[in-house]
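Shown below is the structure under consideration.
With one protein chain held back, the other chains of the complex are shown just where they sit.
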Amino acid sequence: MQHEYGADNLTRFILGRLVKAVFILLAILVFNFLLIHAAPGDPAAVMAGEAGAADEKFLADLRTRFGLDQPLYVQLWIYIKGAVQLDLGFSFRQQMPVADLIADRLPATLLLTGVAFVLSLVLGVIAGVAASARQGSWGDTVISTLALLFYATPLFWVALMASLVFSVWLGWLPGFGYSSIGAGYTGLAHVLDVAKHLILPATTLGLFFTAIYMRMTRASMLEVSRLDFVKTARAKGLRRGVIQRRHILRNALLPVITLAGLQAGQIFGGAILTETVFAWPGIGRLMFEAINQRDYNVILGVFYISAAMVLLFNLITDVVYVIVDPRIRLTT
Amino acid sequence: MLKPKNIAAAMMALALSGALAGAATAQDGEPQSGGTLNVVMQPEPPGLMLGLIQNAPTQMVSGDIFESLMRYNFDLSPEPQLAESWEISDDGKTYTFKLRQGVVFHDGEPFTSEDAKWSMDVFLRENNTRTRTYLEHVESIETPDDHTLVFNLKQPFGPFLGIFEAGTAPMLPKHIYDTDDHANNPANNKPIGTGPFKFKEWSKGSYIHFVKNEDYYMDGLPYIDEVYYHIIPDAASRAVAYETGKVDLLPGGAVENFDVPRIRDMDNTCMTEKGFEYFAPHSWMWVNLNNPPLDDVKVRRAMMHALDRDFARDALWNGLGKVATGPVSSATKFYDADTPDIGYDPEKAKALLAESSYNGETIRLLGMPYGETWTRWAEAVKQNLIEIGMNVETIPSDVAGWNQKIADRDFDLAFTYIYQYGDPALGVSRTYMGDNAEPGSPWNNVANYQNAEMDKLWDEAALMADPEARAVAYKTIQDQIVSDVPNLWLLELGFPTIYRCNIKNPVNTAFGVNDGFRFVWIDQD
Partner (left out) sequence: MRDFWKRFRYNRGAVIGLVILAIVILAAILAPVLFPQSPWKMVQRPFLPPFTQDGLPLGTDALGRDVLSGLAHGAYVSLLVGLVSTIVALAIGVPVGACAGYFAGRVDDALMRFTEFFQTIPSFALAIVLLAIFQPSLTFVIIAIAVVSWPPVARLVRGEVLSLRTREFVEAATLSGLGNTQIILRHILPNALPPIIVLASLMIAQAILLESSLSFLGLGDPNIMSWGYMIGAARTVIRTAWWLSFLPGMAILLTVLALNLIGEGLNDALNPRLTRKSE
């Protein structure tokens, strides 16, 4: 049973999704722009305040320099025109283009969220399959209980506790930062160094999602195993392991994939907290600081990029979904 | 009483004797060259060009890069830096500086009086609000030769000799910055000054790296080879960075106050409160005098006596700093210790409140959004006021909202702390003078204190050349303002600089680490 819908259909499907994504992105740009400009607080006043002195001329100069004296719709139009060309404007606070700022910080966030995502998906699915294989057994109880606990644990708290135990008390792992500063590691040593710093943030960020994927996999495995075609396979006398892998898992993974796609934005939200606790130099922290400083362009830029990533991720899950389950109808 | 002429002579003597006063003292042993200094910083500065940006992190790092004509000792007396000596005319209106010979910028170009004149007259006048205000007293600047700089003042200006520090009056290279668009000069990203260290690299979000200026004009200085300023955005992480040995120096305010005792008690760890004499960070609560019943002096006195500032200092500031006695810090010139008592006395506070026009109104308290200590402090103050029977509500706010609310006068009580810059005329008068109360700025006379008599005295005191006469005027001012309580003074903040004891001499002037690390050396034994 091969792809009856063919490669053309898949391309059209992807293109359709892309067009939709672009419209959502535009809507997000406008929405966020208006939202943020509704906030009280004047970025020029913040900058002037930090400069330690502010008179009206200084403020007026700043406003002119950053175009804050223009009417709102003009600012919006300028912003959208730029954003379409990936020019995300200039950061008042950091004195550099927002695109550069984000490009600087994005890899750290992608690494953190990517590792946390893969980790939680792999662990979650393995644990879910294991639990469902012997429903009601001792192992199932342990795994399910752990999942319940992880699911109920505040992310920022477990991050704090983990850094207290593993970094402060036991001294096993670094409790903050991206790499050992000034150590001058290169090559493999650098990779290992970053990996060591990544362990605590990635595991704590992944904990909640591991729980979700585990529970989803378990439930889905149990549900699929009751379906007719599994009964047929059993009746045919196929071995248990073969049925598990070839028939049940493949079908049970579909809802997990859907969920994973929907969770992308959640992981980014979690990254804001994780990056704060572990001083991880990613865009989550960047955005939180920017909000405090009313650094509009940075906030907008991070929103824009993270929404784009979420949309991209959804698109990828859709495609994976189609590939895993070729029976699905291709609609845009 | 010193006559102006004598003052000039005294200053000359000081200038000549103090050439190396900041250098290593005997018990530290012979200075050693070499080594790397790892310092923590927070937050990441928006840029390093001190002439354009004056926020705290920029001031902290760029003292290594940029210098001014002088440095200032802990008692605020001046020391030569780029100026070798100076003279003040008898009428207090002409200041003549002899500049040091053989000073070059980091790009190899010589530093001359032309650079100095242009920095003050053109660049800073345009880009630094504070410097611009001071220079309003200057009629003209002359450069008779490459190494002489003359300021002609319109009238005597008491604090004038106190403005030549790197943050207020950095000496910038004219050949690089004499362009139309200062803000976008490419050199802003690779600042060039005359200082002991050169800019090497800035890895955003991670560190700023300076290396020794091999051509530095002070012989044998600096001792250390390189300086890393590590940007660690989280306060708890900054503490860990010190504990794990990643950084060796924590400038004042780098770690939360709660972490200070633990770190201070570590092995090989030293701490000093010195190095903030020039800034003399003074904390208080603005009282919005436009809002009744806060216009009633009895309400304000009641609130003042309700505040347990010793508790705040001990529980929140580790016993560092001093309880403020009035508008002027004890580190600032012309401080008067003998002002009316404003100490903690809840019974008196209750009695005063009962006599006052306060009638259960809810007082809106705006805390400072600068970390946990300030949040806790606002909570403690709120409880203090509740104890004497007031109703208090905290207004939530982030940094941007705080600025805006203070500028718009949208509060009843609001925390702040402000630098005093060594002299009441530079850092204190601006927050009490009646004509400086326009809404829109969070740094002027926010409370809207109006006292015409005091305004006149402030003006006169600033324009006197004779320190004795100034002292008399400032005493009158302090007595009057303390009895009016237009603001609720809290603490002279004590910011500890914490460092490994084998780092010698990290704080050697009234500017602390901001002054750069030219005299710092590391004991490597």
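Letters A and B mark the chains as written, and numbering starts fresh at 1 in each.
Just so it is clear, a residue touches a chain if its C-beta (ideal position, glycine included) is under 8 Å from a C-beta of that chain, and two chains touch if they have at least 3 such contacts.
Since we're looking at a predicted model, the values are computed, not measured.
Residue in contact with the omitted chain (choice from B:G321, B:G401 or B:G494): B:G401. Contact with the omitted chain, checked across B:V122, B:A183 or B:A315, is made by B:A315. Checked against the hidden chain, the listed residues A:G67, A:G139 or A:P154 yield one contact partner: A:P154.
Touching the chain that is not shown, out of B:T375, B:N451, B:Q480 or B:N502: B:T375 (per the contact rule at the top). As for the chain not pictured, it touches subunit B at residues 235-236, 256, 258-259, 262, 315, 367, 369, 372, 375-376, 378-380, 382-383, 386, 393-398, 400-401. Those residues of subunit A that touch the chain absent from the view are 24, 27-28, 31-32, 35-36, 38-40, 148-149, 151-158, 160-161, 164, 168, 212, 215-216, 219-220, 222-223, 226, 259, 262, 265-266, 268-270, 272-273, 276, 287-288, 291-292, 299, 302-303, 306-307, 310-311, 314.
Methods note: only the chains that are shown with their structure count from here on.
Spacing of subunit A relative to subunit B, judged by their CA centroids, is 42 angstrom.
Subunit A contributes residues 39-43, 45-59, 65, 93-96, 101, 104-105, 167-168, 174-178, 180-182, 276-279, 281, 285, 289, 291-294 to its touches with subunit B in the complex. Of all residues in subunit B, only 36, 38, 43-44, 46-47, 53-56, 128-130, 133, 183, 188, 204-207, 228, 230, 232-234, 236-237, 240-241, 244, 246-247, 369, 398-401, 403-404, 407, 419, 440-443 touch subunit A in the complex they form.
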